[in-house]
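Missing here is one protein chain; the remaining ones are kept as they sit in the complex.
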Amino acid sequence: MSNLPTKVYTATWSEHPVWKNLGLSLGIVALLLIYIPIFWLVLMSFTGDPLSGFPGNFTTKWYFSLGEHRNWLQPLFVSLAIASGVSLVSMVCATIVGRTVSRLRRKAMAVTVLAVTLLPLAIPGVIIGTALFLYFRVLLGFKMGVWSLCIGHFVWAFPFALLAVLVVALRFDPRLLDSAADLGAGPFERFWTIEFPLLKDGVIAGGLFAFLLSFNEIARSIYLKGRTETLPVYIWQQAASHSSHVVLIYSLNVLILIASTLLVGFAFRLLFGKNTQ
Amino acid sequence: MGLSTLQPPTKINLKGIVIFLLSWSFFVLIPIAGLLLWSFLTMENFRPVWDLSLQAYREVFASGRWEVTARTLGIASLVTLLEIVLALPFALWLSKGTKNMGLKITVLAALTIPFFLSLSARTIVWRALLGLHGPVNYALMATGVIDGPLDWLLFSQFSVILGLIGPYFPTMVFPLYLSINLIDDEMLAASTDLGATPGFTFWHVILPLAFPGLGAGIIFTFVPMIGDSVVPTLLGGGHVILLSASVESLLRILNYSVAAALSVVMLSIMVGVILVVSLVSTKIITSKSSALPEVTP
Partner (left out) sequence: MKTNETCKKLYSRRTVLKTGVAALAATAIAPCFPAKAFASKETVRIMGVSTCAIQDWSSFEKDTGLKMEFKGINSDPGLYVQEVVANEAGEDYDLFIFDGGIEDRLGASGHFSKIDTSALKMWNEVSDDVKSSPLLQGADGTQYGAPIVFNADSFGYNTDLVKDAEPLSWGTVFENEAFLGKVAIEDTWLTTLPNAALYLIGKGKKITDPANMTPEEVKMVVDFLIERKKAGQFRAFWHSYEESVDLLGNGEVAIEQCWEPVTKQLQREGKNIRYASAREGYSKWMIGAYVPSQAKGERLARAYKTIDWFLGGRYGALMAVQQGYATANPLASLKFASENGMSKEEIKAIEFNIQKVKEKMALPMYWQNSSPKHIKVIESEWQRFKQA
């Protein structure tokens, strides 16, 4: 996906069979570990008694029941909205911070910035949630709401987005910008036509990560939600009832699976597809 | 020539980052510093009682929560190591081993999609698969490998580790892929032309250049795993207690001080780890990459 031109060359190092076979087979093992449970999940969503653990007695009743009881819809939209917002803000901030950090002359300063950004990752989510809650609510007296949820998610997602940008930005040669300036390009033009296209992969990867982390966030949300209800919070609360919520576990996740496959397939084709030719 | 009036582009504009750091301090760093304070206090009806004590820290060690912290770090390190072993060759293959863009996109999509699904849903199905009467035991018995069902397949360290590998594999692959993908093919070709063996190229060209990716991958994988409560809860069956379950139990009874003390202990360890990782990787990047020719398109 690099935009660097690829020359045809012979006897590529990477064509060495060892890497091909080893890399591929290890990847297949890992992908199986991911997809066997997902396959089973799909199978169970069509099973009459999914909690018995065995497929059989196939039915589509769970999907109908999902359409009948639509309480999960509102939380789903809330989750999507928050995740989009958090993802967007993370991308912008990660680009600003990432390109600056990667160019700081004094390494100690770069490390400091990195350390304070990564700091919250070192604390379990429930504790971050509690710490923010105690700070905003008990100390400062604000009421929890969408805003606190967004802050909690941003604190979680941003470090990941930043790292994704840094992975790319650290390999960026700032002298490119000097040459561009020599050619008379203004600061914004330099950023947009030279720097950003090279950072793009990292920024997009960071934004995607941020979106996904926010979409499935639960530990922090519990403490910061106020009256807002995200999908994971909703499902978590349903799980506490003395009755089954297999519909939410199996069928809803299969629907999300289908939707996200379409979405990701579409987005990836749009983003990277042009490089195929 | 109006060039002299232009700001030299390599001089960085610090305004953005300063604003960011100030807000970050207000919204994140101060609340975290607050943890240190809460760990010395107790709370009555959400009002702090200003009576400093070390009681919470004594509790951390007395109730065995300390062992939980150690066990969590151990398991997370082991799984992170396994992920590196799985993901590094795979990322190499994905970025350099195949030229088929369609395949690449499919694989990257396949690694992204699982993130949309709830981790509990993906994890709870392992229980059926690994259970005493599940298909794995059934297959092993039918083929005569074992006589009776294996009880350690589920509700054991084994099942927790197995369950963690899948969800945390993509987080290791992505940064590695990103960084390896940036390595110019010509450089690898040059290395080969100069007579380097694949092994040599790997150690002396690829690995140093992939280092930011590896560092990011370790943090992406290790750190969220520390806080994961889903996998150990569903697959550990109460026999493999990790940190987040222990913390959640404290918060359930509003014991903020011990929870805060436990986090401070954890934080000190993790800050050490992160500092070492970032210092080492920065050092390696600067030393190795400056030794190599800069690549410009």
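Just so it is clear, A and B label the chains in written order, and each chain counts residues from 1 on its own.
Just so it is clear, a contact is a pair of C-beta atoms (placed from the backbone, for glycine too) under 8 Å apart; a residue touches a chain by one contact, two chains touch by 3 or more.
Just so we're clear, the structure is a prediction, and the values are computed from it rather than from any experiment.
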Residue of B:L176, B:M225, B:I241 or B:A260 in touch with the missing chain, whole complex considered: B:I241
Sole touch to the unshown chain from A:I96, A:V113 or A:M144: residue A:M144
Out of A:I82, A:I249 or A:V264, the sole contact with the unshown chain comes from A:I249
Footprint of the hidden chain on chain A, which residues? 49, 51-54, 61, 63-70, 73-74, 77, 133, 137-138, 143-144, 222-223, 226-227, 229, 234, 236-247, 249
List every residue of chain B that touches the chain not included in the displayed model. 45-46, 59, 62-65, 67-68, 124, 127-128, 131-134, 151, 154-155, 233-234, 237-239, 241, 246, 249-255
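Assume only the chains that are shown with their structure count from here on.
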Show me the residue ranges of chain A that touch chain B in the complex, using the header's touch definition. 1-7, 9, 11-16, 18-20, 22-24, 26-27, 29-31, 33-38, 40-41, 44, 53-54, 93, 96-97, 100-101, 103-104, 107, 110-111, 113-128, 130-132, 134-139, 151, 155, 159-160, 163-164, 166-168, 170-171, 173-178, 180-182, 184, 187, 190, 201-202, 205, 208-209, 212, 215-216, 219, 232, 235, 239, 249-250, 253, 256-257, 259-261, 264-265, 268-269, 272-273, 275-276
Mind pulling up the chain B residues that touch chain A in the complex? 3, 6-10, 12-14, 16-17, 20-21, 24-25, 27-32, 34-35, 38, 46-48, 85-87, 89-94, 96-98, 101-102, 104-105, 107-129, 131, 133-134, 162, 165-167, 169-170, 173-175, 178-179, 181-182, 184-186, 188-189, 191-192, 196, 198, 201, 209, 212-213, 216, 219-220, 223-224, 226-227, 229, 243-244, 247-248, 251, 256, 259-260, 263, 266-267, 270-271, 273-275, 278-279, 282, 285-286, 289, 294-297
